[in-house]
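A single protein chain has been removed from this complex, and every other one stays in its place.
A and B label the chains in the order they appear, each numbered from 1.
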Amino acid sequence: MKFAVVAFPGSSCDDYLYVLKEVLKQEAASISHRDTSLQDAQCVILPGGSSYGDYLRPGALASLSPIMDKVREFAKEGGLVLGIGNGFQILLETGLLPGAMLPNSSLRFVCRQQTLKVENANTPFTGCYAQGQIIQMPIAHGQGNYYLDPASLKKLQENNQIVFRYTDEAGNATEEANPNGSVDNIAGIINQGGNVLGMMPHPERSCEAALGSTGGLGLFQSAIEFLAERVKA
Amino acid sequence: MLTPQEIKEKQAWRSMGLKDQEYERICEFLGRLPNYTELGMYSVLWSEHCSYKHSRHLFKLFPTKGERVLIGPGENAGAIDIGDGLAIVMKVESHNHPSAIEPYQGAATGVGGILRDIFTMGARPIASLNSLRFGDPRDENVRRLVRGAVAGIGDYGNATGVPTVGGEISFADCYRGNCLVNAMSVGLVRHELLTRATASGVGNPVMVVGSTTGRDGIHGATFASAEFSEEDEGELPIVQAGDPFTETLLIEACLELIESGVVVGIQDMGAAGLTSSSAEMASKAGSGIEMDLTVVPQRDEGMSSYEIMLSESQERMLVVPKAGAEDQVKAIFEKWGLHAVVVGRVTDDGMLRVFHHGEVAAEVPAKSLSTDGAPSYVPEAKRPEYLDELWSFDFNQLEDLKQEEIQDAFWKLLASPNIVSRRWIWEQFDQHAQLRTLVGPGSDAAVLRLPGTKRGIAITVDCNGRYCYQNPRVGAAQAVAEAARNIYASGGKPIAITDGLNLGNPEKPEIYWQLKETVQGIAEACEALGTPVTGGNVSLYNETDGEAIYPTPIIGMLGLLEDAEKHATIGFKNKGDLILLVGENKDELSGSEFLTVQHGLVAGPGPELDLELEKRNGEFCRSLIEKGLVSSCHDISDGGLAIALAECAMAGKLGARVKLYCPERRDSLLFGESQARYVVSLPEENYDALRGLAEKQGVSISLLGRVEGEEFTVELGEEKVISTRVSEMLDLWSSGLERLLGEE
Partner (left out) sequence: MWKAEIRITLKEGVVDPQGKAVEKTLGELGYSQVEQVQIGKYVELVVNTPQRAEADRQVDEICRKVLINPVLEEYTYQLVEVL
């Protein structure tokens, strides 16, 4: 199996399986949060949705699931892990990525097409994008206000770990272009090892023109190409 | 608890909302005096909210049959065949009274309830919509209600992963004390999985599944059937709180259970919880049910039989599986972390018999509780006098706008509460979950694709309460017509409706007259447009201190697209496209938003309605979209032609240059709300084909102008009367609602 989508109670796995299997013709299956094996997955996706109803803190209860021990090991060995929306929140709660999420600065849920800038096109998930490319993808979250203390933020910036920023159409990371108050307009980050990506925008909702945007297609294609290269090597 | 004798002596039924003759009726049914629990059960099930006692005799006027109707009114929701072995299940439900008390939980549990009505039918909920009415958005209390209701709808829908794809909101003073929160849900199901709410098969087990039972919401249904007064604020029942996470699990568990094939019947525990679900299921099957309340999972200690039977705790279902399948049911629910407990069994004696701590707590004929046994009243009807005053208004006394006043009037209208963009609201809703949304909020109808078939559906909710106030019958028909216009303009063929009737106290002759007229109007329009009524909801007693709301019959309509890709949106698409008006201006101002915003008036009988014309013009627009002749299509409603053009321009971020000729009145030409009209844009090379079709079908069209880059101008004769830029309109309009609500 190439892609494993982890099904937590309240996750929207079906959307990811549809995109991977029907749109991208990839081998993909869901794995229960109660499972203790990732089988032979080459890329693990922690999907969006509201695992455990976002109770306590979004992602907090999901991060304590049995499967997360395996995801941690998998990530340590260099396996590709992608957390989207609630999946990003789970990665933060698990400690696989630095920082934490606060409620949106507006205190309201926000769902809209959002302009993003690819800040680092040199990751397994962004190889198909051009550095600095401007793309569109929907966002839909109530707690996407990424927080990190200033010292850690500096490190993130220096290590080139910021992968996506919220920007305007000209690519400027302005306050107006920031939908949730995220520090430094951060929309997505990668770990130091370069194999664990977390992002609030929803690439799976952005793979078919009929649904309004195709900015997310490159992300999955990048991962597919990266895995193909890895197999060759 | 009072004894049966004490109940009789103290006339305790009165404080439960039962009339003296209703108490007599109960005694006749039982052949003895009812005990306290039994009296409570009757009081809730015989409330207007559950029994529709003042309205249900009118429903036989509705056309409910059609070749596509698989399940009509009387079940949890209606089901409509859309081909390929698939059906759409849909329903509207109100949660007005709970939302007025606690807007966040009231609206959230409204969404939860309507979702349960959908998935109890075996259908997966694929979309929600909502219809909201509030007082002036500049009023601080109204703002609190709007904020709470919108957040409640959003949080519940978003957390359950069901996208909110459309809706409508409007503001008028009559809703200040009685806001309306109507939620609509739509589900998708294969025909063979459609499931009903029936308790048949003697000996089959009766199971309570889902969440635990607590003291919340007791007597909610009775409460929803009474008027508010200012003093009420102190003594309110405990509001039910929603748990969307449990709902998500309940959706998956119930759908898995239905798919397993062991379900005989299933029913949501909504208003009056265990009482209504058990009585309705038994009554439909002509059977009886015996239950032991002691084993019902409870979250509060020491609950009485009265409390357990009347609790409105959310996220619970009553399931009747085949005998022997109990463990299978338990296993499925356990997998999802939910209770499934056998509380009783189906009997053949027609009685609802309830045990608690080894004693019979209630024993009543199931049918006597349901609409079979509930009283039905035909109240006195009287045409309200206010209509004469409204209708006698002489529009000639109203001075027309001067050329130079038009631009200001346009700005004023564009920034008014009922016209400004609803973006602030719909951005709080997840519109894209489940990957079906081809057209979301902000266009005429939402359009969803249905993977597995080429077909798509269009859905909308509509009602203009002011039209209904001005002429309840025609206004109700207009609500149906407007919904149809939104469906047509999106490329769909209207196939069915569900309705939510919101009115005042039906025991007042004037209000009952409104109700009767409303039902007749809907029936006439549905007959004419070929859209049967598949179910709905009634919310009466929407009054505060004797003042009723406008009659507000919310129409939720389903449209079908043979090819989901062939849909239209309202925004202009290409610079240089021609802009056309389909339909005719009738030089009428009555009922218009303009009249209210500019002159502070509600006057006249409302715009005229011609249902034949509606169908002809609508079908024409739909065929243009299907043939791919037009780039955009938008129906003309609130604000008239000028506002419709501005909306097309803002949605497409492209301007327009429009020339209009020889009006009788400038104001009605630009801002009047004549019905059966659309604005379409199209590439010039398609014009001849379109004109040919229009002639053949007898549809009136007129050329208005062209799509431009950024300039938006409207000329009357030779003079520019509106001249602006799209960006300037967007600045005012797109954040207008948050400005009005003080949310900037």
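We adopt the following convention: a contact is a pair of C-beta atoms (placed from the backbone, for glycine too) under 8 Å apart; a residue touches a chain by one contact, two chains touch by 3 or more.
These numbers come from a predicted model, not from an experiment.
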{"item": "Contact set of the excluded chain (shown chains only)", "value": "A"}
{"item": "Which residue of A:56, A:170, A:210 or A:228 touches the chain not shown here", "value": "A:56"}
{"item": "Option from A:49, A:99 or A:194 whose C-beta touches the chain left out", "value": "A:99"}
{"item": "Touching residue (missing chain; options A:145, A:167, A:191 or A:222)", "value": "A:145"}
{"item": "Interface with the undisplayed chain - residues on chain A", "value": "56-57, 60, 64, 92-93, 98-100, 102-107, 145, 147-149, 181"}
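Keep this in mind: only the chains that are shown with their structure count from here on.
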{"item": "Chain centre separation in whole Å, for chain B relative to chain A (CA means)", "value": "36"}
{"item": "Complex contacts: residues of chain B adjacent to chain A", "value": "151, 154-155, 158-161, 243-246, 248-249, 336-337, 426-435, 437-438, 449, 451, 565"}
{"item": "Sites on chain A touched by chain B in the complex", "value": "9-10, 12, 14-15, 18-19, 22, 49-50, 52-55, 108-112, 138, 140, 142, 202, 204-205, 210-212"}
